[in-house]
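Written out below as structure tokens is the structure these notes cover.
All protein chains but one are shown in place.
Note that the chains take the letters A, B and C in the order they are written out, and that residue 1 is the start of every chain.
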Amino acid sequence: MSEKKEVRIGLIGCGFMGRTHSNAYNRVPNFFPEQEYQPVLKAVCARSEDKVRAFADQWGYESVETDWKKLVSRDDIDAVDICTPNDTHAEIAIAAAQAGKMVLTEKPLARNIEEAKQMVDAVEKAGVKNTVWYNYRRLPAVTLAKQIIDSGKLGKIFHYRANFLQDWTISADLPQGGEGLWRLDAAAAGSGVTGDLLAHCIDTAIWLNGSITDVSAMTETFIKERVHQLTGKMQKVTIDDACIFHCHFKNGSLGLFESTRYARGHKALYTFEINGEHASIRWDLHDLNRLEYFDHSDESKLRGWRSIHVTDGDHPYMDKWWVPGLGIGYEHSFIHQAADFFKSLETGTPCSPTFKEAFETQQICEAVLKSAATKSWCEIESV
Amino acid sequence: MSEKKEVRIGLIGCGFMGRTHSNAYNRVPNFFPEQEYQPVLKAVCARSEDKVRAFADQWGYESVETDWKKLVSRDDIDAVDICTPNDTHAEIAIAAAQAGKMVLTEKPLARNIEEAKQMVDAVEKAGVKNTVWYNYRRLPAVTLAKQIIDSGKLGKIFHYRANFLQDWTISADLPQGGEGLWRLDAAAAGSGVTGDLLAHCIDTAIWLNGSITDVSAMTETFIKERVHQLTGKMQKVTIDDACIFHCHFKNGSLGLFESTRYARGHKALYTFEINGEHASIRWDLHDLNRLEYFDHSDESKLRGWRSIHVTDGDHPYMDKWWVPGLGIGYEHSFIHQAADFFKSLETGTPCSPTFKEAFETQQICEAVLKSAATKSWCEIESV
Amino acid sequence: MSEKKEVRIGLIGCGFMGRTHSNAYNRVPNFFPEQEYQPVLKAVCARSEDKVRAFADQWGYESVETDWKKLVSRDDIDAVDICTPNDTHAEIAIAAAQAGKMVLTEKPLARNIEEAKQMVDAVEKAGVKNTVWYNYRRLPAVTLAKQIIDSGKLGKIFHYRANFLQDWTISADLPQGGEGLWRLDAAAAGSGVTGDLLAHCIDTAIWLNGSITDVSAMTETFIKERVHQLTGKMQKVTIDDACIFHCHFKNGSLGLFESTRYARGHKALYTFEINGEHASIRWDLHDLNRLEYFDHSDESKLRGWRSIHVTDGDHPYMDKWWVPGLGIGYEHSFIHQAADFFKSLETGTPCSPTFKEAFETQQICEAVLKSAATKSWCEIESV
Partner (left out) sequence: MSEKKEVRIGLIGCGFMGRTHSNAYNRVPNFFPEQEYQPVLKAVCARSEDKVRAFADQWGYESVETDWKKLVSRDDIDAVDICTPNDTHAEIAIAAAQAGKMVLTEKPLARNIEEAKQMVDAVEKAGVKNTVWYNYRRLPAVTLAKQIIDSGKLGKIFHYRANFLQDWTISADLPQGGEGLWRLDAAAAGSGVTGDLLAHCIDTAIWLNGSITDVSAMTETFIKERVHQLTGKMQKVTIDDACIFHCHFKNGSLGLFESTRYARGHKALYTFEINGEHASIRWDLHDLNRLEYFDHSDESKLRGWRSIHVTDGDHPYMDKWWVPGLGIGYEHSFIHQAADFFKSLETGTPCSPTFKEAFETQQICEAVLKSAATKSWCEIESV
């Protein structure tokens, strides 16, 4: 493939997200071979040299680093991909941008709006390509929802509702902080379910239904103290275990969002539904190859929610995969986002959501947390 | 309602089916008050005087009998409704026809084809109104299926499949025969699941998809001996516990039917599916207010099985009940059949399935049992 | 049944609810014949003499009235059942109580908290039996949910969510007010979806999960003006088309409620879910014979939401009906409530929800509407 243009990737972080991104880079040449730009796995960085070497072997990275600053400064890296905990996103992204690298970062963009603002400023000032891995947009059923909405089939929108329900932190014996559990420590994560889960719901929502203007929220921390892995001591839990908010969208529709890690029986139940004048759509991550669609223009006696198995060649992204009826999985959302990122280099368009677009999600998260803290409605400033 | 014409009912049998029919007669005046003919609960008959009196009190019958022959000969009875075990259908129905009464009988028509033939002859010779209670036709979702098929939306039919799965006889400790368990005794029932359950599937099938021409079947009796309630002794089980057959329909489609009382986890899972060139339909008794419908003429990317909640005013029978979204139950199938029977007196048309129409189902059951016994294909003679 | 005690019913209102209650009274003797107290349909009242006579004929009422005051004052009436629009509940109920009658009223108790308070005072002062027809409690699946919760299987509760979604008022051409449409006129109804739909959700919620302490709500009226049927003029719409609120329960769990008549594709989608430490439950009115249940104590690899078809003899109320697998419908919730009401006469216990218990739902509705109007959290005073 000598005519292909190489994009030399430097990945930072070898955890769960490091794996999903590495898999994505490995799959793009197999499933999107026609694209002009293709990734080369140049380097991966993590603090533990043993771990990072094993990771490089497993995923095919050419070299390793244990100091992200060295990776960011290497001449043979075109794009820096940030898969580290949220508290490091800003510093790394800003340094990468200043070094003239393309910057990809895991969501959420940052821990808070101040960090996020600096990140947006940095990539815009440097003029470098940037994107945030809000991966669920690229599941075929979700992209199909976007196509249906953009086609105008729903008409005026009345309602948008989404939730992201998990149950993995119900046990009081689960510690917080440190390896594998930094998401339960606000110092590292910024917030709890709001930044981790609702951020996904919000990103999809504003993509599908436009801006949110104001929010009214409630948060709860059910278990007040947990042992902290780094200190070994029982410490106050500083994250939100659950967050619920309702809101107005700019288009006049009402929004309703809920996220929790205390919904017994749900593992990663991200669902959304959008009700329009003429049609409605709903989706569920536990059955990710399916989109449900109700069209009021169907003959009256024969109207019903259609269960669309989004696995045909004319469904988004599915011409790259198998044959009708044969589903894909979670990881494919990352493969599609990676492919779209490289495609955007070819077309010269931004790869949505950019840092700037993801900033809006950050604003909403911040307003949600503020609303919950102040028990009042909070408005979202327009960017 | 003095202008209404009364149809004086004499019901024989106070068991499960006696209850469903009595309820149906009680509901017709409430929900079909506009019909010209209305039932009057004149008499009910059962061998135990205590039981039949209690039953009459409960359901509002004016009088009781303990000898069905007396009931059949009463001048103040217009219609005899037979809810007794299968081994009595023929004798009672023939006597009732000879007495000039309208005759309604629970399904299956009879234990076997000889009895059935005599019954058809009797009602035809007497020229009396007659019908068999294959009640599932009158569930709104099933009637809607009929309307869709009749509209031609399915095009050429390729496949019809149905099953009726139960699990209530798995325990070897369950006795056979006698009170409440005559369905497990071939002497009383004629056959096992074939006459009890598959007969329903076959009745619906030939109504929806036309005649069956030949069958290839297999039956099984999993538990070979059970205590008989009437003798108190361990006796050979003579019914079929399970029956599977495939067949050809006259229209060229293939049929597949299965019934069993050994399908752990299923209570009364009657389902059918019909696949046509342009569209398909499926239905499930455990979710009886719903019909699933797939229409290939829907826009390619948006095709999916539609889940139709058959509870709107323009759905069959549903203008008689509540408002959209509010479902009805099993018993309503009997209410609808009763209403249709009385309506048929007004219109002068037969109330399907008549004895003659139900005879075809009996023929198919007989062919199925013969095919299983002989391990060969059996043809259905045309009536 | 001469040994039975008769409860002479006087029903006021011949609309949709008049039909559901009349059906319930007719079914009780058939399906609950063993109960000591049985209804007698003594009189029905509506303003139109023609209509009320036809209704009496259809449902078997012995006499008619066109003035509710006359009905309430009749000596041969034991219980007054109010099925008229909400704006008449208070006046009739208070008069009935003062006349020493038992009082049953359709939900919501009243248009507002002031009326509701007077009604509670009236029945308590008069010491008469009273109940409000929050019928959904008596669907077997919902009662089973109550039994499971009361058994302690869920443990500490974290979340309760419910919604009631409809789509029948989306068209701007639909008028408001008057015959069949009084629910769209706040003068008659008190409020829109809050009193009509959310009241159901709240009644079930507090029954299952205890008191609500404070709420934060949002309402919307999507179509601002509609022709009023009584005036023929375009008038401001005064009801809430949609209402969303989140709240705290006294037991520390978070609540989330939504109702709308603008959710395209949903007819009467009342659903609720409750998440506890050890188990969760969910239910859906569109599939009313089913309860979903997740039990974390199931073996790890085999855990999953159980789809319980609530049609067995050991399920609540189901020993009165058919056999396993054969579902019942919407109307049965009223039959069960009627039977429970008559049973409560036998046992001398209140028939829940009493006016006093339903007052709590009224308080919450009022707080919800106030919260939405003031854009602030509102507390519920304890009764």
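Note that in this section a contact is a pair of C-beta atoms (placed from the backbone, for glycine too) under 8 Å apart; a residue touches a chain by one contact, two chains touch by 3 or more.
Note that the coordinates shown come from a computational prediction; the quantities given were computed from them, not determined experimentally.
Judged over the whole assembly, touch between the missing chain and the shown ones holds for A, B, C. Touch with the chain omitted from the figure is made, among B:P85, B:G276 or B:P353, by B:G276.
Of the listed residues A:A172, A:M234 or A:L326, the one in contact with the hidden chain in the full complex is A:L326. The omitted chain makes contact with just one of the residues B:R161, B:H200 or B:K356: B:R161. In the full complex, the hidden chain is touched by subunit A at residues 1, 16, 20, 22-23, 26, 29-30, 33, 54, 57-60, 166, 168, 266-269, 285-290, 309, 311-312, 321-332.
Although one chain is hidden here, its contacts on subunit B can still be listed: residues 158-159, 161, 165, 167, 170, 216, 218, 220, 222, 242, 244-246, 248, 252, 254, 256, 258, 260, 262-266, 275-280, 294, 296, 305, 375-377. Counting the whole complex, the residues of subunit C in touch with the unshown chain are 144, 147-148, 291-293, 295, 298, 300-309, 312, 314-315.
Just so it is clear, only the chains that are shown with their structure count from here on.
Note on subunit B versus subunit C: their Cα superposition corresponds to a rotation of 180 degrees, in steps of 5. At the centre of the protein atoms shown, by the Cα-centroid criterion, sits C. Subunit A and subunit C have centres, each the mean of its CA atoms, that are 42 Å apart. Distance from the subunit B centre to the subunit C centre is 36 Å, each centre being the mean of its Cα atoms. Centre-to-centre spacing of subunit A and subunit B amounts to 55 Å, using the average Cα coordinate of each chain. Each of the following residues of subunit C touches two or more other chains: 266.
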